[in-house]
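First the structure, which I've put down as structure tokens, then a few questions once you've had a look.
The other protein chains are all here in position, but one chain of the complex has been omitted.
For reference, chains read A, B and C in written order, and residue numbers begin at 1 within each chain.
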Amino acid sequence: MNIFEFIRDPSQIGPWFNEVLLSTGMQPWVANLIGDIIGVLLVVIVVLSSAIMLIWLERKIAARLQDRLGPNRAGRYGLLQTLADIVKLLTKEDVTPDGADRVSFNLAPALMVMQIIMVAAIIPVASGLVGANLSVGLLYFVAMSGIASIGALMAGWASNNKYALLGGFRVVAQLMSYEIPLAFSLLAAVIWTGTMATNDLAIKQGELLFGFIPGWNIVVMPFAALIFFISILAEGERAPFDLLEAESEIVAGPNIEYSGLKFAWFYLQFFVNSLLLACIFATVFLGGWQGPFVDQFPILGVGYFFAKSLIVLLALMWVRATYPRLRIDQMMTFCWKVLVPVTLVVVLIVAIGARVTPDRNINAVIISVANIVALFVTLGIVGRSLRRDVERRKAALPGAYTAQV
Amino acid sequence: MSATIPLSWFLLVGAGLFSIGLYGALARRNAVAVLMGIELLLNAVNINLVAFNRYIVPQQVTGQVFAIFVLAIAAAEAAVGLALIISIYRSRDTVNLEDIDLLKG
Amino acid sequence: MVLANFQFILILALVGLALPFIGVGVAWLLRPKKPNKLKSSTYECGVETYGDAWAQFKAQYYLFALIFVIFDIEAVFLFPWAVAYGGLGFYALLQVVIFIILLFDGLIYAWHTGALKWQ
Partner (left out) sequence: MAITYLHLIFLALAGFTLLCALGVVASRNLFHSAIWLIGAFAGVAGLYWLLEAEYLAIAQIMIYIGAIATLIVFAIMLSRGMMIGRVKMNNFQAGISAVVAALLFLMLSFVLLQVNWPVVEQAVSVDPIPMIGEAFVTTYVIPFQVIAVLLSVALVGAIMIARER
């Protein structure tokens, strides 16, 4: 095999490497083990190095959206800012507060990092280029976010600090609540595509509807995609759902007692988690690595995939830099009284719509139209109940709300 | 591949987990600790179900389906049990099972 | 195949769990170590901390966790059904619709009694 073949299709490197190892007379399990260790190290390196770029990008873009300059001292355009931060955090004193529970205090950041690294394993970057194409892929992703909530709860409890514990409670309540619409909007996509494995999801979305419309899930079920987007805003603890770091209320969430590198791990989890959520959105709803000529040149998939993920990530940053924070009661009410019932309705729409006619193209149109109708009906109902709420408050408090509402 | 591991090894782990869980459920004073023991018992049962599924009817999924049902029942049990514990704690200010011996609240 | 994935995920989990400790170990070599009483006291807004933080919290959080648990189990039941759905008939759809409606009842009850209202 020549080098151009590998550039054209990088997913062949793995099997080729395995063959090379086997040809040296190695036991098969040793060859597999070496291959797996190299794969794991690649995943970890990609995660850590993407974090360095990502933190700079996020700070710069948030600054520009808010008419600030952002990091601009270390290196050109402040590109070296994150490296400078790493050096600072490494050389910072690490304080463990009195009365902290040492075991859980040290375990909590490790759990946070473990979550992001484990989720990174199922992201298909190009055709076949994925850490592990698990047959339970999407459910694995949902299960891993449970580890992050355990980590946050542990950090909050171990710090022996009231703010940290309150922050831990809040963040877990938030992560849990929004995990339900997250999981059920994924369920809608699984019903339509019939697989949970991430790479197979991307393959399935390569089919064209009526021969020319890309069969991405966002086309088939725009409302499910919107619900998933809102849920990843909350799962990534981003504004308007960043109650975790509501400075004016609870200082900084469960990680206030952490300093030095242990704090850095929480910080890393926050940024990389949003990138991974954006990648999952791109994989499930935007067709993953699908794009023109990807069959002939699978390497193009890497470009398509990162372009799609970056667009989602930019949308996340945009929302974060623009919207004010919600109150916790508004957030929980919105999740349980709006998102969860609506998501169940969307699941039913997709399940029924996939069975209306034997023709998949026509079913896709039916599901898509039903999704859009459901979106407008939901907006109508929510709008009406919000208006009624304002009316009620106006009646209760005459004199307030003189300005136009 | 995993058939190279003898079935009895998995069953031994199940038996060990069951015994530890039984000790936890019998010996602990705290109601939440007793509940944790019961969760260990259910896990031990599940290990056996899945192991028998793998070794005796590998082409079917009967054991796994039953294990998922056990999982769901364990969760329902934990939810109601912990709700009871919280409610008792609120009215009696204790969660020690030795102190909760009245039939009327 | 399943076991090959298992090995990968197992190594990944071990590395993921070990990595933060390795980082903290490296930092331990570099960083200053001068703890004192004031530094390691609990962070609060300037005043001395009163009592420990392990205080009682309201049952509201528990109620939300409860509803979450029920829906989580529902997801575990529905995901394999969704994968199999392509090869199943109308009867399968009917059963799942009943399943979802039965669980929806619980949510409506919670809504009705005000358990979903954050006080």
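We adopt the following convention: a contact is a pair of C-beta atoms (placed from the backbone, for glycine too) under 8 Å apart; a residue touches a chain by one contact, two chains touch by 3 or more.
Please read these numbers as outputs of a predicted model, since none were measured by experiment.
Colleague: Name every shown chain in contact with the chain that has been left out of the document.
Modeller: Hidden chain, whole complex, touched shown chains: A, B, C.
Colleague: Determine which one of A:56, A:140 or A:334 touches the chain that has been left out.
Modeller: Of the candidates A:56, A:140 or A:334, A:140 is in touch with the missing chain.
Colleague: Counting contacts across the full complex, list the positions on subunit A that touch the omitted chain.
Modeller: Residues of subunit A in contact with the hidden chain: 29, 33, 101, 103-104, 107, 134-136, 139-140, 142-147, 149-150, 153-154, 157, 165, 169, 172, 176, 179, 196.
Colleague: Where does subunit C touch the missing chain, residue by residue?
Modeller: So the residues of subunit C touching the missing chain come out as 2-3, 5-7, 9-10, 54-59, 61-63, 65-70, 72-77, 79-85, 87-88, 91-92, 95-96, 98-99, 102-103, 105-106, 109-110, 113, 115.
Colleague: Take the complete complex as the reference. Which residues in subunit B touch the chain that isn't displayed?
Modeller: For subunit B, the residues touching the absent chain are 1-13, 15-24, 26-30, 32-33, 35-37, 39-40, 43, 46-47, 50-51, 53-62, 64-65, 67-69, 71-80, 82-87, 89-90, 95, 97-98.
Keep in mind that, in the parts below, only the chains that are shown with their structure count from here on.
Colleague: Quick check of your reading of the touch definition: is the inter-chain graph here a line, ring, star, complete or other?
Modeller: Contact pattern: an open line, chains touching in sequence.
Colleague: What is the distance, in whole Å, between the centres of subunit B and subunit C, each centre taken as the mean of its C-alpha atoms?
Modeller: Taking the mean C-alpha position of each chain, the two centres sit 20 Å apart.
Colleague: Round to the nearest whole Å and give the separation of the Cα centres of subunit A and subunit C.
Modeller: Roughly 15 Å separates the two chain centres.
Colleague: With centres defined as the mean C-alpha position, give me the subunit A-subunit B separation in Å.
Modeller: That gives a centre separation of 33 Å.
Colleague: What are the residues of subunit C that contact at least two other chains?
Modeller: Touching at least two other chains: 72, 76.
Colleague: Identify all positions of subunit B at which a residue touches two or more other chains, and write them in rising order.
Modeller: Nothing qualifies.
Colleague: Could you pull out which subunit C residues touch subunit A in their complex?
Modeller: 2, 4-5, 7-9, 11-13, 15-17, 19-21, 23-24, 26-28, 30-35, 37, 39-44, 49, 52-55, 57, 61, 64-65, 67-68, 71-72, 75-76, 78-79, 82-83, 85-86, 90, 93, 96-97, 100, 104, 107, 110-111, 116-119
Colleague: Can you check the complex and tell me which residues of subunit A touch subunit C?
Modeller: Within the complex, subunit A contacts subunit C at residues 32-33, 36-37, 39-41, 43-44, 89-99, 106, 109-115, 117-118, 121, 131-135, 138-139, 142, 157, 159-165, 169, 172-173, 176-177, 179-180, 183-184, 187, 190-191, 194-196, 251, 256-257, 260-262, 264-265, 328-329, 332-333, 336-337, 340-341, 344, 347-348, 351-352, 354-355.
Colleague: Can you check the complex and tell me which residues of subunit B touch subunit C?
Modeller: Answer in residue numbers: 1-2, 68, 71-72, 75-76, 78-79, 82-83, 86, 90.
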